[in-house]
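Here the complex is missing one protein chain, while the rest keep their positions.
Per-chain numbering from 1; labels A and B assigned in written order.
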Amino acid sequence: MYAQALDQKDKGPAVIEDPERLARFEARCAADEKIEPKDWMPEAYRRTLIRQVSQHAHSEVIGMQPEGNWVTRAPSLKRKAVLLSKIQDEAGHGLYLYSACETLGVSREEVVEALLAGKAKYSSIFNYPTLNWADMGAIGWLVDGAAIMNQIPLCRCSYGPYARAMIRICKEESFHQRQGYEIMLTLARGTPAQKAMAQDALNRWWWPCLMMFGPPDAVSEHSSESMRWKIKRFSNDDLRQKFIDATVPQGLFLGLTFPDPELKFNEATEHWETGPIDWSEFKRVLAGEGPCNRQRMRVRRQTEADGAWVREAARVHAKKRAARQALQAAE
Amino acid sequence: MSEQSKTEEPMPLYEVFIRPKAGLSHKHVGSLHAIDDTMALHMARDVYTRRAEGVSIWVVRSNLIAASDPVDKDMLFEPTASKIYRHPTFYEVPEEVGHM
Partner (left out) sequence: MSADAPLFTYCLRLADSALVLGHRLSEWTAYAPTLEEDIAIANLALDLIGQARLFYDYAGKIEGQGRDEDALAYLRDDRDYMNLLLVEQPNGDFAVTMMRQFLYAAFAVPYLAALTRSKDETLAAIAAKAEKEMAYHLRHAGEWVIRLGDGTEESHARAQAALDDLAIYIDEFFEVDAVEQSLIDAGIAPDPASVRSAFEATLAHVLGEATLARPAVRTGQSGGRKGLHTEHLGHLLAEMQVLHRAHPGANW
């Protein structure tokens, strides 16, 4: 989620597109037709998608770290298995998305390198630490819940491979959200210490989750192009409100309180209203000054470096094997 | 170690096809990177059949697939649109004859 990319302007060099082709492309988008990899597309469309899809993929991969932090301490064998399979899904999502990205003519190695070089971003939510077991519940319930809000409309995104990846991902994400809520429910109904854990997790994750939807529409840089091209279908504020309305009753059902004294239900609009979001925190974390930005990137770089000899061995062995087979065939 | 920051030689891209159950065709489900066919099959099993999605897997290197050019789309596929006589609904059968 992971749609932060949409709030950055396309900064690539301006490309003068053939007006006739562009008009035909715009007409296809307007008619809700899907664009497929080898179809003609404007350079800005391609760049916007590469940025968004790769950022989405990076988010899935970096997102494995905060959850991986609790795999070895999961408090029951069932939870251990569930958490492991959930993180495994995140790796799968990263993989589906890198594949979708590759159909846009950029290799996985290239986009990963952009991440490692600090040129590509990932969702800021993963720059927060997981400090107690309830964070595994809160991430599933809130972070994945917020992601789903954003991702369901992306299943109808104009770019075929991205839309198809999102359909697969959304199916799997609903398991993530439900298992997260179940963890919260179990803790909320557990011992006082467990309930305190759940409350602590909600306190820490609530505001960052609201920030996941990106800056308010009034200041968002997102271009109308993304809307017109059916890459983005709802505004940040609309999705955020949808998330708040869906989530607050779930939290109240848990018997937990939200860390927002101003949170109230507006009978007239039938919406939950929150206090002001601290956007300075959002900007700080986005700029690399969150609690875990450095750690997450260091781990990712180290993992890539540690795996290099393995990948190299696989490459060399495959060549040896192919050469031997060729020799055998020649005999 | 700084030498390694150069982009690595990419592992080949494979397309994955899964037969969901006996009686159905293999269907394209996605792609992955693997060094050879063996690894591609293993990885396809791990990546794309975690929820019992299939009973058979095909993998093929993406660069071995020959694909029609989208530029030729009109030439290749438009002409069939007018040949509606190829479809059963083109023909009228009196109601008394029943289902045919």
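Assume a contact is a pair of C-beta atoms (placed from the backbone, for glycine too) under 8 Å apart; a residue touches a chain by one contact, two chains touch by 3 or more.
Quantities reported herein were computed from a predicted structural model and do not represent experimental measurements.
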Checklist entry - Thinking of the complex as a whole, which visible chains are touched by the chain that is not shown? => result A, B
Item to check | Touch criterion as defined above, residue of A:88, A:203 or A:235 at the omitted chain | outcome: A:88
Checklist entry - Among A:16, A:268, A:310 or A:327, which residue is in touch with the absent chain? => result A:310
Next on the checklist: I need the residue numbers on chain B that touch the omitted chain, in ascending order.
Outcome noted: 11, 32-35, 38-39, 42-43, 45-47, 50
Checklist entry - In the full complex, which residues of chain A touch the absent chain? => result 61, 64-65, 67-68, 71-81, 84-85, 87-88, 91-92, 94-95, 98, 133, 186, 190-191, 193-194, 299, 303, 306-314, 316-318, 320
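Just so it is clear, only the chains that are shown with their structure count from here on.
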Checklist entry - Which residues of chain A touch chain B in the complex? => result 36, 38-40, 85, 88-89, 92, 95-96, 99, 102, 107-110, 113, 116-117, 165, 168, 305, 308, 311-312, 314-315, 317-318, 321-322
Next on the checklist: If we count contacts the way the header does, which residues on chain B are in touch with chain A in the complex?
Outcome noted: 1, 4-5, 7-11, 13, 30-33, 35-36, 39, 47, 50, 67, 69-70
